[in-house]
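Only one protein chain is missing; all other protein chains are in place.
Take a look at chain A:
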Amino acid sequence: MTTLRAFTFNFDICYNNYGIPFYLQYLAHWPEYFIVAEAPGGELMGYIMGKAEGSVAREEWHGHVTALSVAPEFRRLGLAAKLMEMLEEISERKGGFFVDLFVRVSNQVAVNMYKQLGYSVYRTVIEYYSASNGEPDEDAYDMRKALSRDTERKSIIPIPHPVRPEDIE
């Protein structure tokens, strides 16, 4: 059980991984897309952060999952699925055609979880994640799930050839 609430910008931020400007940028632009889950004892269980972007005319208007994180103690409770469901609902209301996200190809656990939630690999993005300490850069899967506005589910027809990060929008 969880209290799901809009993210109020405060010291909760200290358990997260990005720099403060990164969060501020999202909060200033898409506050509704930032949701945290809190345990009855007040512990921060996890959060999701996203945005809406893309051209409506080209049917590319969509919700994007920027970050999804669940604290180790609160895993295996279905919290990630719940947060994803909320982000999808918000994107539905905004009239998005689909929701997408990027995930490391090596992160099999996450890829499988997203597949279970109805996402499929739309394309591979070469060397999307730049690595530190001399290891090679890693590819990402761009995974998508069609929303109700995309009745023919055109947005998720996979692109067979991998693309480079500079070619994605």
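Keep in mind that, in the parts below, contacts are C-beta pairs under 8 Å (C-beta built on N, C-alpha and C of every residue); 3 or more make two chains touch, one makes a residue touch a chain; residues count from 1.
Throughout what follows, contacts and distances are computed from a predicted model.
From the list "Histidine-containing phosphotransfer protein", "Carboxypeptidase O", "Creatine kinase U-type, mitochondrial" or "N-alpha-acetyltransferase 25, NatB auxiliary subunit", give the UniProt name belonging to the chain omitted from this structure.
"N-alpha-acetyltransferase 25, NatB auxiliary subunit"
One chain is left out of this view; which of A:Arg75, A:Lys115 or A:Arg164 touches it in the full complex?
A:Arg75
Could I get the residues of chain A that touch the absent chain, sorted low to high?
Where chain A meets the chain not shown: residues 1-6, 8-11, 13-14, 16-21, 24-25, 27-29, 31-32, 35, 38-41, 43, 45, 72-78, 86, 89-90, 93-94.
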